[in-house]
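The structure appears below as structure tokens.
Missing here is one protein chain; the remaining ones are kept as they sit in the complex.
Now for subunit A:
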């Protein structure tokens, strides 16, 4: 099925107000064979995810299907969000909090980047749910650390899929999904 094919390429959402840093992170991620969407602010990131400050319940009960990444079939799913800390308006930390408060997206791993090495800032981000904290400039060795977080995401996702059998039960193939994470892990290695 279509879902199986797209699952082999992870989709990363990159958020940074600096054009140069966006270019850099985009190239770093593409070099590691990730699909990338780069936006220049936290609000654009939320917009892309489909979290326009709407109520979570409204989203679920709505009969109008959204065409954003919020689609439950994960056809344009986001597997990881990497964001700069210092941004005008919504900081990376604010974005982290919003994502962790969202029932649809709290399981997406979030990574924070910053040019400033401030331990209290780093600890606060990690405590509030960030998986990693990278010091800028970000290197290829940093991007390599993303893979385990992405692999973890697949297992979680398939468990969620088999647990929440809502509308298209007939299209959700359960047993192949369960074996998929193992198969992917072998491929990646």
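To be clear about the criterion, a contact is a pair of C-beta atoms (placed from the backbone, for glycine too) under 8 Å apart; a residue touches a chain by one contact, two chains touch by 3 or more; residues count from 1.
Here is the rule we use: contacts and distances are computed from a predicted model.
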- Task: Report the protein name recorded by UniProt for the chain absent from the figure; options are "Histidine-containing phosphotransfer protein", "Ras-related GTP-binding protein", "CASP-like protein" or "Chloride channel protein".
- Result: "Histidine-containing phosphotransfer protein"
- Task: With the missing chain put back, which residues of subunit A would touch it? List them for me.
- Result: 18-21, 23-24, 27-28, 30-31, 86, 115, 136-137, 139-140
